[in-house]
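All protein chains but one are shown at their positions in the complex.
Now for chain A:
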């Protein structure tokens, strides 16, 4: 299954996307973060704003993704993690983060990965957003997550396909940690709202 996803991701990246200059992209994003810092002057607020922006991006990006990849519904949350990293990240950023799945200890014998609390962690070996970036002292102390927009994107995209998730950075190379890791935790599946019948 995962080989298939890899192939799909490769195929979309090679054939069906328009590409822009990576440096332009990194510089634009950097300028954006700097501007936010100047405007808000509070690093946790900047994190929040980045996440919000990411959310708006994500809720549209998912349409792009679905239209192009033609992928059907994932059977469980584990598969969601695979698709996100092998097809999603690949087709938009040309990187394939490694996925590690984890789950709350199951209370029942069944080993479904669909229970709320299931999560996966994406480990990014390279991050196109941080090509030329080094964080200054205040940012490190203030707790800035430079690429927090990615968390918002994941949250927005998954919410449009009926999954409510909590996404956050666990570690970031920019902050001096060993690796860059994002954790995606499933809160619940969203059910469709049926309008009140007026007959």
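Here, a residue touches a chain if its C-beta (ideal position, glycine included) is under 8 Å from a C-beta of that chain, and two chains touch if they have at least 3 such contacts; residues count from 1.
Definition applied: contacts and distances are computed from a predicted model.
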| item | value |
| --- | --- |
| Protein name, per the UniProt record, of whichever chain is missing from view ("Alanine aminotransferase 1", "Protein YIPF", "Trafficking protein particle complex subunit" or "BOS complex subunit TMEM147") | "Trafficking protein particle complex subunit" |
| Among A:23, A:41, A:63 or A:177, the residue in touch with the chain that has been omitted | A:63 |
| Option from A:26, A:95, A:135 or A:161 whose C-beta touches the chain left out | A:161 |
| On chain A, residues whose C-beta touches the chain left out of the figure | 59-60, 62-64, 66-68, 72-73, 160-162, 190, 192-195 |
